[in-house]
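The next block holds one structure in the form of structure tokens; read it before the comments.
Note that one protein chain is taken out, while the other chains of the complex remain in position.
Up next is chain A:
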């Protein structure tokens, strides 16, 4: 099994190289000149334009830029932002809040989603199941920024129960509202996924055998139905951590959370190649590790899956 983990970790190397190369090409294809963006609406001389382009390696050929980046990345040196901050520091500063936010959202999503989904699945076509279906449809169809603004206005501004924005001095309490907002769309999906999976497993052979063996209903549900039903749910939730982090940007902007989504957005706007590539590469690595984690959890959940 360790051999399997090692193999998977080795796979991250080509993923890293491939992802950065694609990013470099994409950013190169982006028209416009980042230096003119820096200059704003004031004229800037060709000399200064060239000198700045050289400073940020914007004038090197694409492949050279990429090799340079890959070489420096080994020593965690990702270059500097236009404002002179090392990109690594920027990631270190912005990543934690995003991780905490995503993990909180994930926890809310998993606890509520799996519990409600299981109940709905066990009492298929009952009143609980039907109302869960309607509610989840509603949640799925409302865009996240609407939920965000409405909840901010109601709970933050009107009722004053929570601070409406988070700001740089963040803590778990302040992140609760944004985490709920972030969880809402996913949680609707988790309910539906769990419900279907549970309903399906209820009729599976091994469950029938367990019942025939005379196991109590509670034991059958916990040990044999729920555990096996969680495989697709865990896949969904695990992969979601990645997209929650990258996709948190809307929530981050609404609640002024200085996270990595916003850092990436600002960098893309300014055309800071090295910053964008570093951040996105980082996200790619998080994805890879998460999917490894998910694969390992499969084996815990379903004894039929093993890694050699």
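What we mean here is this: contacts are C-beta pairs under 8 Å (C-beta built on N, C-alpha and C of every residue); 3 or more make two chains touch, one makes a residue touch a chain; residues count from 1.
Everything below uses one rule, namely that contacts and distances are computed from a predicted model.
Visitor: Just to verify: the chain that's not displayed, which of "Fe-S cluster assembly protein SufD", "Biphenyl 2,3-dioxygenase", "ABC transporter substrate-binding protein" or "NADH-quinone oxidoreductase subunit C" does UniProt list as its protein name?
Guide: Listed in its UniProt record, the absent chain's protein name reads "ABC transporter substrate-binding protein".
Visitor: Out of A:14, A:43 or A:61, which residue would touch the omitted chain in the full complex?
Guide: A:43
Visitor: For the chain that got dropped from the picture, name the residues of chain A it touches.
Guide: Against the left-out chain, chain A lists 1-2, 5, 30-34, 36-45, 47-48, 51-52, 55, 82-85, 89-90, 92-97, 99-100, 103, 149, 152-153, 156-157, 160, 163-165, 167-171, 249, 252-259, 262-263, 265-266, 269-271, 289, 292-293, 296-297, 299-300, 303, 306.
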